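Before any comments, here is the structure.
Only one protein chain is missing; all other protein chains are in place.
After this line comes chain A, so read on.
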Amino acid sequence: MTVLDTPVVRPSVASDAPPLEVADVSWSADGRLIVDGVGLSVPPGTMTGLLGPNGSGKSSLLRTVAGTYRPDGGRVLLGGDDLGAMRRRDRARRVAVVEQESTTDVPLQVLDVVLLGRTPHRASAADEALALAGLETVGMRDLAGRDWHTLSGGERQRVHLARAITQQPELLLLDEPTNHLDIHYQLALLTFVRSLGVTTLAALHDLNLAAAYCDQVVVLAGGRVAAAGAPSEVLVPDVVRSVFGVDADIHVNPRTGRPVLTFSPL
């Protein structure tokens, strides 16, 4: 099956995946409110896209959900458990994060990077097999012995995804995972993610990618939720105009029935 034929309607999702509930979460830096009382929910095993213009608080919200930032208020529940109240290591066993363009100076092999996903877990003889399986999932098992620094941007991003898979999370948080990837890798990466059946919250810049791959989208503006729901309900001209300041025309993708947006300046 090629990437472009990927069915966009999910046949079924893993039934044991937990839902994510974000309730009234706020976070501020230097006295400025960046995330302002955000509430959203991600149904079990589905992918929700986090959209919004630059500076709307997408990355900050993701980091707050991940526990990297301590929220000023609100709660983050995964399957009913309060992530904020968990020990860091316990949280890392349930939540994996792929950040945008995270790189390193030290000489590392691809497999070393993927094995980092086992850090929060007890070391075991099965770790290497899990890491290789993670690489297999993203189609990179043959590159396990390669030097990280020789990889392209798309390959690096897929290795990070393999690392996150190897972490065996119940929740996957992605911060603009398709940034700087060519169109093939953009589609491939989101296809991999969807196929995992892991509850996923992904910040995305490209509204069309979100429309094509997400089960739901949440639009942030100024740190608040401006709209939320299915892509076809949320990605409408009024919302795009008020949040992004551009005019949008909505079409229908003839292959998938998903919305396709074209933009013009106001």
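In this section, contacts are C-beta pairs under 8 Å (C-beta built on N, C-alpha and C of every residue); 3 or more make two chains touch, one makes a residue touch a chain; residues count from 1.
The rule is short, and it goes like this: contacts and distances are computed from a predicted model.
J.: Write down which listed name, "Secreted protein", "ATPase", "Iron ABC transporter permease" or "3-isopropylmalate dehydratase large subunit", is the UniProt protein name of the chain that is not shown.
T.: Missing chain, per its UniProt entry: "Iron ABC transporter permease".
J.: Can you tell me which of A:L77, A:A133, A:A226 or A:V246 touches the chain that was removed from the display?
T.: That would be A:A133, which touches the missing chain.
J.: One chain is left out of this view; which of A:T119, A:S152, A:S242 or A:T262 touches it in the full complex?
T.: Within the whole complex, the residue contacting the unshown chain is A:T119.
J.: Contacts of chain A with the missing chain: which residues?
T.: Residues of chain A in touch with the missing chain: 1-3, 6, 29, 63, 66-68, 88-93, 95-97, 99, 102-109, 111-113, 116-117, 119-120, 123, 128-130, 132-133, 135-137, 139, 141-145, 149, 167, 184, 187-188, 191-192, 194-197.
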